[in-house]
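Beneath this line is the structure, given in structure tokens, with notes to follow.
Here's a slice of the assembly, chains where they normally sit.
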């Protein structure tokens, strides 16, 4: 009940910056080459993170964010020149993302509201720089809530014995309209074929501290095992169930007093926070994947 | 993306129970007297918590929750009989709350949406057993969001130099219509007169780890001091600013990378979770106040 300044404005304050992401075999001179390139084109570096799995023969990762004011290259020029001058000699896997182009985030959900509502609110509040082209669900329950935000809602029911049709429909919706997808407690297992065909990262929130309690009903399993903490894990989806690269995890303390309903309630707060942190990191190009693990800058 | 059971139903599953809350000077025989009374009237105790500040000359606190099925007393009979047989001999300050009577929770807010939206969602999701008679705000910004939930919204603007009129208006709204009030980032300091006249508990969420950073702009102060954790504190409001009995606190890790905007964003997640836990404890009659401190069972 204290008079602070006015709340943050609800539009995301998009910075006039670009993010350069690099991974390549580690060797001497990478940082010098990249920073010399940026400096010579008058880019002002705001933040820089790097990591090497091993300075001898390992993989090098880098994320640099720089102001575009003063940069003497257009985006096309940057991509061409950097490719020739720096990326090719060092064998880099790289991309540059301009913050002026927010990522398009498709959300899939089922009946649970806590994760999707949290994402929608964070976008509206200006915490996330994302555009949400639509929400897809195999149930109609959350349609009114989603429409409140002015976001299209696609009901794609799933046939019990054949998911092919629904996955095909989802693919059609995603293609060309989203940069990545988030499974906000979407209660269907997606096929390997589907994942391959999406050609985009898919982030899932699993309601356990992976690798403990893979699969269905983890809170029930957690109760049965008598754990003293429950957790949640946000990860990129791969064809192996709940085994993709972990982006973020967290836990909360529970006790013998808590039944499955209580674990579920306590877990919801962890799930939405973990998913939000993972989505924010992805939106800001802070996550690099390497051999089923992530580097999160 | 795992097929669990159906989401929890959204109506709060109200148990057919009562909660007995007691505080009195500690001495031998209290537990025996209370449990003997409940047993003799066929009450089945579900949970029991007790605490003594000092077994010799201290204060004793107790919360017992029991099933009403089988109880051979009406509520009026219970109150009369318990008063005579147990409470009076032991000099108890006590009350019994039937879970069939949900508490009426008035919410006051300003422009920040994260705490109030979180409370409304939790009520809708069935996490809280509360009825929200209305929301009061000194700004109109959140009216559409509140109305989405079908909850009345009262706009009570505050004159800069004279809060008397607005406080009077709020008092009139609260009187007889609410059992307690929650300041969900309500950005006005309430007067001692107002607090005295409400005759009900008022819960506030302060965006710092009290007693650090009392007053306005705690995130700015946290940044200036260079702390490595930011926190939030839910407390009952007293006439002394940010000094009332603390119900719940939590913190999150921050670093030199985080500016005031980042601290504010990180802090929001702590604020809403801490407030929710405090409100839930209050709704379930788990909080007893003693000498500006709380016992939270």
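Letters A and B mark the chains in the order given here, with residues in each chain numbered from 1 onward.
Basically, a residue touches a chain if its C-beta (ideal position, glycine included) is under 8 Å from a C-beta of that chain, and two chains touch if they have at least 3 such contacts.
No experiment lies behind these values; they were computed from the predicted model shown.
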Given 2 placed chains, full-complex copy number: 4
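In this text, only the chains that are shown with their structure count from here on.
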Cα-centroid distance, chain A relative to chain B, in whole angstrom: 35
Touch list for chain A against partner chain B, complex: 1-8, 47, 110-114, 117, 121, 125, 127, 148, 183, 186-190, 204, 206, 215-218, 237, 241-242, 257, 261, 264-265, 269, 273, 276
